[in-house]
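Note that this is a trimmed complex: some chains were dropped, and none of the rest were shifted.
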């Protein structure tokens, strides 16, 4: 995309209604309107275009972005850092170990104390079903109140970097990859995407990826198939979101217990391990009660159950069942690759290798998606500001 | 404060003598002249005003700020990061675990090695009586020598982010909160402030807060009362500072062993737990000798002694004893709130809740106080530079 292309994209963006996102959080994609979702894609592509053309996208001359990760992370941590840096924000990690949270502070107080200079807060809290999203809502409510009370001079907006319900920065990156791959959002209409469970020798992988994918892809008129062995169901509330989306946007949402059925004629496949929703609920309770014997027993049970479904693997044979044997393979990475990162896993090495570049590009949208989410939450008129930055033409590298 | 108000404040600042702070450290408030203390307040308010008006206060185009925390910290860490970011400095944490300090480097060498590009060093070292301030002086002497010897191209100035003697960024924030609450420094004259011990189920809380408060508030012509149970005395040297201040500035400094007496007729109360100075001196020796049995015994003794003073709690009944029952409640946070963060603590939940906003605002001055301390130590004429930044009017957010 050259400068003229960027200008055109900004003009297209200017007709989308984004006021609802101004000074608001990004928790779940299904909280957002169609315009808002499109605006995030548009801003992401504009930011990417500006960077490719060596035009600085610094919205901020100074400002902090607080990151709070409750789980290990490479991709998301660096994507958040990259996005914030691109816009001129400095990331300050809030590590509970280093801080006084252990000393009994309430979330409300801590949230305000770390936010005096914070424009953005990014949180990843995906470990326990029923906890992550709730925690984010508490933090959001705390800083919103702090802003209203005059404690904070700005309203720090939250970006959900993965919770127990949704993983919007992932699903939006996946979607933007599809949009660019197929040549536009409208081209996704009628495409079949198979979000399917796959075998992994580990257990307890978060549900937010399949949930995020079925909750978002059903908005583009796609035929979304959710496939998993019996007992590996996702959150019922999210299935309901997917059903309603399919109705409203003219696609479909179906479920199957056969990976073959899901792959059959698919344009896109997303084979990925996850833990059963109900088991994760149990685990949260066991952790809450400090029942270590119970946790160990559950882990054994789940691993043994996983082991019964080793045939749920994305092999070249499986890929042949897709539309003209030519489906696009998606994954949030890292994948469990058979014979590479484990004996037997989610995907065979030849399939993974064939899509490596594509997978890396899919991941590469994340910094821009996060940057776009921040951008639309911090300025009233994103199009106007982007045009200003474009015309200013400050080089990123002199 | 609008732009015209900021200009007026800068003009008022310009008549204060601040040359003594240029290229110097900020260790103890009582090292500073009345003009210098006022200048820090003034610059803090100007920086806050500029940020509120979306005017960038970036003094630095590049530069590092080294942070060295020897204790857990949320507030101070983020306040320091926010202040540095506001001025354009990037914080680089010096964590002794990650570095080679463990390999036997001397303070002198390490201080220079981390300071080649450092404009500022912020240190928090409040754990052991007799150690923190001394350590800061060693670091300061090392980098001063490094600068004089041509090893460092700039003189990194130190900000005391809490030592065993003083906690200037806290007490100055407290004071700025009072100044704004009562409508000016001159309005503090004759006000009664009760710095009193309060019960906490933990032990060993640092003395730097009460010491910092009596050492600073006695400079504004206030009637400063220090209250604690017998045996909970603070550093005698700091009491002497408070007595001399009271004489010079026309207020008073008195001591009592009754919380009721201290609260009686007070305009401001600051109930807060701390450890007895003498016990902390003992503890430092025990740690020095690696006498773990001794440390455990001392801890038990101190907790049991604390337990004899549970009535030292800031309740609504106690608050009624203050001037018209209307005193302002201060705390450095986090507070031990009865029934919230502990069974019985420093303050009752209703009192704390009533002052929550006020307490958060009190804390919110800290980034600006730190920013001001840095500003006055890095430029010869703060007023001139601030006027330049104001006129330049670079937006913080485009």
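Think of it as A and B in the order they're written, each chain with its own count starting at 1.
Quick note on the criterion: contacts are C-beta pairs under 8 Å (C-beta built on N, C-alpha and C of every residue); 3 or more make two chains touch, one makes a residue touch a chain.
Keep in mind the model is a prediction, meaning the values are calculated, not measured.
Peer 1: Assuming all chains share one sequence, and 2 are in place here, what does the full complex add up to?
Peer 2: Taking the 2 displayed chains as part of the assembly, the whole thing totals 3 copies.
Assume only the chains that are shown with their structure count from here on.
Peer 1: How big is the gap, in whole Å, between where the Cα atoms of chain A centre and where those of chain B centre?
Peer 2: 41
Peer 1: Given the complex with chain A, which residues does chain B contribute to the contact?
Peer 2: 48, 51-52, 56-58, 69, 72-75, 77-79, 81-83, 85-88, 90-91, 333-334, 336, 340-342, 357, 360-361, 363-364, 366-367, 394-398
Peer 1: Under the stated contact criterion, what part of chain A meets chain B in this complex?
Peer 2: 58-64, 66, 90, 92, 94, 98-106, 109-110, 112-114, 116-119, 146, 149-153, 378-379, 385, 388-389
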